[in-house]
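Every protein chain but one is kept in place in this view of the complex.
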Amino acid sequence: MDKSRRNFLKIAGITALGITADKLVNIRAQQAVPKQNVKDSVASKNIIKAQKPGPAAEVRLAMVVDLRKCKQGCTKCIDACNKIHNIPDFGEPKDEIKWIWKEPYEDAFLDQENYYMKDEFKNKSVPVFCNNCDSPPCVEVCPTQATFKRDDGIVMMDWHRCIGCRYCMAACPYGSRSFNWRDPRPFIKNINPDFPTRMKGVVEKCEFCDERLSKGLLPACVEVCPEKALTFGNLNDPQADVRKLLKENFSVRRKPGLGTNPEIYYLV
Amino acid sequence: MLEHALKGNKKYWSWLLFLAAVILIGFYFYLKQFDYGLGITGMSRNVSWGLYIAQFTFIVGVAASAVMVVLPYYLHNYKAFGKITILGEFLAISSVIMCMMFVFVDLGQPFRVANIFLYPTVHSLMFWDVIALSGYLVLNVIITRVTLDAEHKSIAPPKWIRPVIVISIPWAVSIHTVTAFLFSGLGGRPFWLTAILAPRFLASAFSAGPALLVILCLLLKRLTKFDAGTEAIKKLGLIITYAMCANVFFILMEFFTTFYSGIPDHVAHMQYLYIGLDGKTRLVPWMWTSAFLSVLSLVFLVVPKLRNNTRMLLVTCIIVFLSIWIDKGLGLVITGFIPTPFGKIIQYWPTVPESFISVGIWAIGVFLITVFYKIALSVRREIEA
Partner (left out) sequence: MYDKGKIIIGLIIFAGFFTAPFWYNISNGKEALKKPELVLPTKEGQTECVEPVTFMRADHMVLLNDWRYLVVRKGERNYVSGTGKDFNMSLTNTCLNCHSNTAQFCDKCHTYVGVTPYCWDCHEKSITPGTGMVSQNSEIK
């Protein structure tokens, strides 16, 4: 195996000059990555216990935000995300980068136009992040597939490929995407070496903590929330907590009428 | 043939030198932008496209408008356009090159531009726009080169060029249609989400483009011995009249649907443009200027006496061009982002470096037009002599 493998890598090296990386790696991914890795991948033990690792399309990752539990003025989820994902603080709204943040209820659910609401909701601030839509318009418009939807539903960013045209930002109906208008590195207080920073000229957003899921951990915001207001799991698994919550409670989503199928559900 | 570009009088050279200086200033600011990042512009997290994409959108229209001289001349054998068809095609070439540059300076990672071709993505309109624009450029380069060469040698152009010219006609329509689709396919931006956008783009293009051509022809008449002929100019005036009527009509239709339906998301953008939202009115004076100029130009265009007066037509064409430049090159793109998806009003205005880069690209366009027209007119004069 060693020899043929090494030879294969060699040939891969040579052919890399000629073929696009995409095709090349597709072949390699099939041959070089042993089957056993599947058990370590996203469909990991912690998140979808009941489900045996099957075809990836059976996994549909989603988040349920219980607004009744989410505490006013608390920013623990935001702080945790900013810290581990090397989110810079430019101190200027023009350049701002944010993956998760809070918006007033009536702004987050702009199209609901509910004028006379329960007082507690009227002034509520709602955590918002990328909806990791099931039909993501950003993926539709990206000219290089730098943003793409994975089989488990996560809408990912490939920062090596993004050309910075910002078409995805125009397409996103939720204002979830940020652009690196300048080099972010000088504006990160403590760099987390476990996660890359970004370079100027690329777009970024929440990716449901893909890097933590791969280690069998929950997204940082979910884990750090003291009120347990965030629940994360596989929507296609009838036994999953997310499904139970949605079954037992009334939920809303942001701008569902646009057909994007957002995967963040809010319990009100 | 190309050597004509290198033979010119003092005026020609000092004009080119002046343009080169403007281009250099633009390039200097581009280097600054390259170093700092796009944060050097007025664009922000909320208004993520600005002057560059707006200029691109406007100029695609100018490029497409060449079809307004090519179609009557080649399909209807309208001889009066014989002299200016090549000018229209050269205008198209210069415009497409400007378009490509405006997209390029808008990229955050310009060195990766080849990724568009390395990972071709058929569901992205941006990909198709790149294909449409490059195809249009190639077509027009071939057409101008072959027809002018034939003229130069005083022979009939080869037969195979005719199908190429015929293809270039729907292709011209396609470049602006695809550019409109770039915007009108986005469900999350109600201001652009309208089926009339592509027709409106074409109508405004077919007014602003020929208007620019009239201005250029009349300028050439003053500066050189070239005369496009009264009939051609008059006909262009008529084309502009019809296109401008359609354009204003389409805008009014937009008003009707938006305000009669009263859907808040849709109304908000229009309100920002013409009235202002939350006391933020940066574009309001511009848009009213554009609206006033549109109406004024319609009066000047529709009355035959005014339209057929060459001097008056020149004024009208300048008015048409300015009106559409404001409407398309300023209002249309920026307002798609205002208000934001959270209903916030965050305004945009281009910065100094951004403006100089844009002016630099315009200067490149004018430089190219100058050189191309010099070649075309010199070839003509040579034949006449």
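Going by the order they are written in, the chains are A and B; count residues from 1 in each one.
Just so it is clear, contacts are C-beta pairs under 8 Å (C-beta built on N, C-alpha and C of every residue); 3 or more make two chains touch, one makes a residue touch a chain.
Small disclaimer: the values here were computed from a predicted structure and weren't measured.
Note that the undisplayed chain, when the full complex is considered, contacts A. When the full complex is taken into account, the listed residue touching the unshown chain is A:R150, out of A:R68, A:K94, A:R150 or A:K244.
Within the set A:V224, A:L245 or A:V268, the residue that contacts the chain not displayed is A:V224.
Among A:W101, A:F129 or A:W159, only A:W159 touches the chain left out of the display.
By the touch definition given at the top, chain A reaches the unshown chain through residues 1-2, 5-6, 9-10, 12-13, 16, 21, 25, 28-29, 32-34, 37, 40-42, 80, 83-84, 148, 150, 152, 156, 158-160, 185, 190-199, 210, 214, 220, 223-224.
Basically, only the chains that are shown with their structure count from here on.
As a whole-number value, the distance joining the C-alpha centres of chain A and chain B reads 39 Å. If you check the complex, the residues on chain A that touch chain B are 20-22, 93-97, 103, 107-108, 110-111, 113, 137, 140-146, 161-167, 169-175, 178-183, 199-203, 255, 258-260. On the side of chain B, the complex with chain A involves touching residues 36-39, 43-46, 48-49, 103, 106-110, 112-113, 115-116, 118-119, 121, 123-127, 130, 182-183, 185-189, 264-265, 336-337, 340-344, 346.
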